[in-house]
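Complex shown without one protein chain; remaining protein chains in place.
And now, subunit A:
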């Protein structure tokens, strides 16, 4: 086990080293930089700024500097925001995380319940309705559902705020602040859940359909166990096993933000920051963000492998 972990950690370092090279190359080799797009600057001023930002140094040296800083926990300095990248992340990432964790929770809860019932009552009216709803939800783009809900619930009915994280100009604190944020997050969470729940429901439904045809389910019935016990103790656990892989993939998603949802609902999350940085070619921030996602991805994979070991007695590490 410990030798396995050691080996895995070594692989993780190698993968991240390779990823950093790719990420750096991707942004460094793209034509133009933070300075070149700014029309107000003279050629001399641009050269001066490149000197200051270190953009005129050889590629390898720039990569070396970047990596050296990263190893010391410093993911660079945002040129556009004039703040360390890590500080900026800290400011925005938790807003994204709040939306993601709540919607992920509801997505999984709803997907497991509906998927299980749907599989258990395959081809019933309930199952058919669920399948129709899922295909409808999968076919409609997120921006459409988002804008549609804003139009109906926020603009016409005025039940919920149309966007933002707090009411403009509000300086509520304590409980009032929490309630304000909760109000604002309902719509984005609903849209994110709607979007996530359909593919996951289909996934659980098909896993469950596989499992309830297994012979050990027939054995459980032959033992005279209650259907509820058969479904939840014997079937669900086996149907959930393959989903552990997905748990690993959820980790970067929890911190990665959502470009479209955050844009539509004007949510101050990391996705919005990422979009902004793209338009001004703030490469240090973009590189830092991409690297951050890469780190979370390898950690997520490791976590899901560990979880397999806990959940499935057949797996030895």
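Here, a contact is a pair of C-beta atoms (placed from the backbone, for glycine too) under 8 Å apart; a residue touches a chain by one contact, two chains touch by 3 or more; residues count from 1.
Note that contacts and distances are computed from a predicted model.
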{"item": "Missing subunit (named according to UniProt) among the choices \"Copper resistance protein A\", \"Septum formation topological specificity factor MinE\", \"Tryptophan halogenase\" or \"Oligopeptide transport system ATP-binding protein\"", "value": "\"Oligopeptide transport system ATP-binding protein\""}
{"item": "Selected residue (touches chain absent from view) among A:7, A:151 or A:237", "value": "A:237"}
{"item": "Sole contact to the chain not displayed, among A:72, A:158 or A:314", "value": "A:314"}
{"item": "Selected residue (touches chain absent from view) among A:69, A:142, A:214 or A:266", "value": "A:214"}
{"item": "Positions on subunit A contacted by the hidden chain, ascending", "value": "214-216, 218-226, 229, 233-234, 237-238, 241, 311-314"}
